[in-house]
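Accompanying notes for the structure given below.
Removed from the display is one protein chain of the complex; every other protein chain stays in position.
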Amino acid sequence: MPANTIPPKEVLLDIYSKMSLLYHNDERARQVIRSGRLVMPYYSFRGQEAIPSALCAQLRDSDTISTIYRGTHDMLAKGCPVDKLWAEMAGRVDGTCKGKGGPMHVTHPESGMMVTTGIVGSSMPIACGLAWANKLNGTDDVSVAFFGDAANNIGAFHESLNLAAVWKLPVIFVCSNNRYGEHTKFEETCAVPDIATRAISYGIPGHKVNGNDVVELYNVYQEAIDRARAGEGPTLIEADTFRFFGHVFGDDDAYMPAGEKEAAVANDPWPNYRKFLVDGGYATEADLEAVDEAHKATIEAAVAFALASPFPDARELYIDVYAEELVA
Amino acid sequence: MPANTIPPKEVLLDIYSKMSLLYHNDERARQVIRSGRLVMPYYSFRGQEAIPSALCAQLRDSDTISTIYRGTHDMLAKGCPVDKLWAEMAGRVDGTCKGKGGPMHVTHPESGMMVTTGIVGSSMPIACGLAWANKLNGTDDVSVAFFGDAANNIGAFHESLNLAAVWKLPVIFVCSNNRYGEHTKFEETCAVPDIATRAISYGIPGHKVNGNDVVELYNVYQEAIDRARAGEGPTLIEADTFRFFGHVFGDDDAYMPAGEKEAAVANDPWPNYRKFLVDGGYATEADLEAVDEAHKATIEAAVAFALASPFPDARELYIDVYAEELVA
Amino acid sequence: MSDKINMIQAINWALDDAMAADKKVLVLGEDVADHTGGGVVGVTRGLSEKYGRERVVSTPISETAFTGAAIGAAMMGFKPVVEIMLMNFMTVCSDMIVNHAAKLRFMSGGQTSVPMVIRTMTGPGFGSGGQHSDFMEGWYAHTAGLKVVIPSTPADAYGLMRSAIDDPDPVIFVENGPMLFAPGEAPVRGTKVEIGKAKTIREGKDVTVIGYGRIIQTFAAHAAKLDDLSVEIIDLRSVQPWDRAAVLASVKKTGAAVVVHEACKEFGPGGEIASTIHENLFSDLRGAVVRLGAKFSAVPFSNPLETAYVPSAQEIEAACRNLVRVPA
Partner (left out) sequence: MSDKINMIQAINWALDDAMAADKKVLVLGEDVADHTGGGVVGVTRGLSEKYGRERVVSTPISETAFTGAAIGAAMMGFKPVVEIMLMNFMTVCSDMIVNHAAKLRFMSGGQTSVPMVIRTMTGPGFGSGGQHSDFMEGWYAHTAGLKVVIPSTPADAYGLMRSAIDDPDPVIFVENGPMLFAPGEAPVRGTKVEIGKAKTIREGKDVTVIGYGRIIQTFAAHAAKLDDLSVEIIDLRSVQPWDRAAVLASVKKTGAAVVVHEACKEFGPGGEIASTIHENLFSDLRGAVVRLGAKFSAVPFSNPLETAYVPSAQEIEAACRNLVRVPA
């Protein structure tokens, strides 16, 4: 059983700083897209900020993550530079991937952001490989695979958890259960009420946690990380959450039963965590605003940087296909 | 919990008749291959006869099965004609598939043998579709998917069991756990000791049974069939067994720990079931021999029929690719 | 009924009319039912409300399981129309498509067949990047047992979908994403387009341009503005089988040919068409058939790269002029 201790103040504030960056980045992204200044498929993570923040506050740069199209929050929490992220979302040459990958394929190895996939389930097999490399190298670095609730029904989930368990790989499977896969309800596609239950099929720990509760998340992650670093193998974590802006930017909510979203928004981790910090005396409103303002400034600068950055040259089509440049 | 009642005598004898056919067919197949009169990849099922026999004795022609390369026993138990089966194994025009499919792809819809696949795990998704058709047609026919222990680690297993559970499909997943996938031990590749445990991930019944015990098998199957016919959904059954002649004809046993095979052979379902019938007074040795002799005669005739049958004409390469024949 | 509709509407009509005409027609895939949005872009909207959720089923994200389910249902006489949301996702269930759907008729010697349709969307132009835009028709066209169609107008989409559903063999129906929203002549409901029949969308005498999908329509619009170059334009509509007779007749007349597609040029489908022309009309040709296709890279995200990735109408024009020696 994971402990239930409140992390030290500086950790709580570090987590807040990450959540603030994520929250404001998402707000800004939706504005910029709405304004037409940026055209891209955008999968808002608003409502899911606590999940990567409470985890990444406990990770090293050398720990790796593998995430999905809905992964900007994971990237930022892991330390992906805001300006390069924005430039990538804008398809510019200063982006993490020179604009060639785009928002669905952001990669930044220096911060441990190894892969972002657009294929449901495919973050998991690769995360196993990153973990296997750590094991072979004899380091105690961990590999994290982020994925969604609907991804737990695809074969890659099963194969990856079984392989990770059999090989005792230092990988943490973090499933954000936001109750929907695109427009289809979780209950309609998953045979069991809790994804965490499926850990039984692999003989590994499975935890269902409140994805809006930073402290609960923190403790569950800590146990999983300790296990992984100690060579005891993988953990499956199901974090209950909700995506406040639907599947992709521009979605309507027609497919959601009335009141469902409102109920979720009432448990918005963002104001709740601010309240937790202030009520608990960990910070004043003013402290938190200062953090927010700093991030807003960073984001503003990043947007400007991105939009000022040039588009890649057409020659890039012949580069990075193979190590050796192709001849036009 | 399945009951543990001994089936009626005529059923016991029907099961014996199937087991006898299977047993003698396998013996003959290995002889004929050894003699060089037939060249084909052959995956002996010797030791696994009880598993399809106790099941198929309870199935109708309109119930379907989907099996695998190691599936000759399933086919014969389901009623695939012996002569057409042999002709198919010999690649002759009188084979079930005109010799085009071969031993790994025997098909015989009249007896409910819908598909034999050479791809590990792939019998399961198709079995789901056959079951879905029954459901749509409003019949209470069932669909059976046969597969091996190592197949339970591939994605198709997970996806199929989840889909069957969510859609409440009348499908029975029968896993023959013969402890090996080719030359790799079950324990080395599966994260849990019992495959039946994995039923928990789909909220369906999972039973681990002694695959050498006809009565135990019979009762577990009966419950699964009743469930399926009643529209209550799928069941996963793990039958412990062993393949006495390795993975494929010609294998050596170097990869098996000394004594493992001997121990398995000591529990050979074939002599055990004969003993059970005689000791229980269900039949005399003479009765059983009469059954055996009849099957041996059928098999001899089938071998002769197969080897006398002509090879298909090269024109067949343009036929059955599509409904419409291709022009050479 | 307006006389201009887009392809989404046209395919929706085709599914609607087919489901009304034949109770055996089923629709399945992620999000296809109305309570889940009626499809990601609304192609299946209204169908579940009209025909019920037994026949129009939203699936778990398990392409292997539900494509297999469609195969099984098709073997039992149903006519499933499966949606694999995007073509790149077909790679997670290629085994079901290539090893099973395509081969079961042949391997069973014609005893079983798989009358199913696989609908899938793809195409550069959406800024969806490397894992959401690939054209893979070349592989499926190379797979015996499959048919492949790629309509370029709403009317053809309607007519080809009706024929694909009627077809006794598996048909891959490719929806060109960026074209789905373009309005065009409304189809006459009930009018089918024969699979394998091309359409000459522009008559000309100097050179024949052969292609399909979005690129052929883009070039047709461009060619209409060229008064010093008389281009005959053939929209294949079907890639497997393709209309050799129509192509050879046209090229025999013009003596010059350019083959274009949005798939990569290297080892792409154009090689089959160009080679067939050379093999049949070698001495009638003024020069070698020119192949144009996408650059040999993953589909890039950055807009200018994505534009440069696919051949432009200007490049196609230049190839034509170069062939027939008509300077711009």
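Chains here go by letter, A, B and C, matching the order in which they are written, and residues are numbered from 1 within each.
Heads up, the rule we're going with is that a contact is a pair of C-beta atoms (placed from the backbone, for glycine too) under 8 Å apart; a residue touches a chain by one contact, two chains touch by 3 or more.
Small disclaimer: the values here were computed from a predicted structure and weren't measured.
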Which residue of B:Pro2, B:Gly71 or B:Gly101 touches the chain not shown here: B:Gly101
Option touching the unshown chain, where C:Pro60, C:Pro80, C:Gly145 or C:Gly196 are the choices: C:Gly145
Sole contact to the chain not displayed, among B:Lys18, B:Arg46 or B:Arg92: B:Arg92
Of A:His24, A:Arg70, A:Lys100 or A:Arg227, the one touching the omitted chain in the full complex: A:Lys100
Residue in contact with the excluded chain [from A:Arg46, A:His108 or A:His295]: A:His108
Chain not shown, touching residues in subunit B: 39-41, 91-92, 98-105, 117-121, 150-151, 153-156, 181-185, 188-190, 254-255, 311-312, 314, 316-318, 320-321, 326
Touching residues (missing chain, whole complex) on subunit C: 64, 88-89, 91-92, 94-95, 97-99, 102-103, 106-107, 129-131, 136, 138-139, 141-142, 144-145, 240, 263-264, 266-272, 274-275, 278-280, 282, 285, 287-291, 296-298, 300
Positions on subunit A contacted by the hidden chain, ascending: 66, 95-101, 105, 107-109, 114-115, 117, 119, 122, 124-134, 136-137, 143, 155-156, 159-160, 162-163, 166-167, 319-323
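Convention: only the chains that are shown with their structure count from here on.
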Most distant chain from subunit A, judged by the mean position of its C-alpha atoms: B
Intercentroid distance (Cα basis), subunit C paired with subunit B, Å: 40
Centre-to-centre distance between subunit C and subunit A (centres being mean Cα positions), rounded to whole Å: 36
Approximate Å spacing (C-alpha centroids) for the pair subunit A, subunit B: 45
Where subunit B touches two or more other chains, by residue: 155-156, 159, 162, 166
In subunit C, residues with contacts to at least two other chains: 59-60, 62, 64
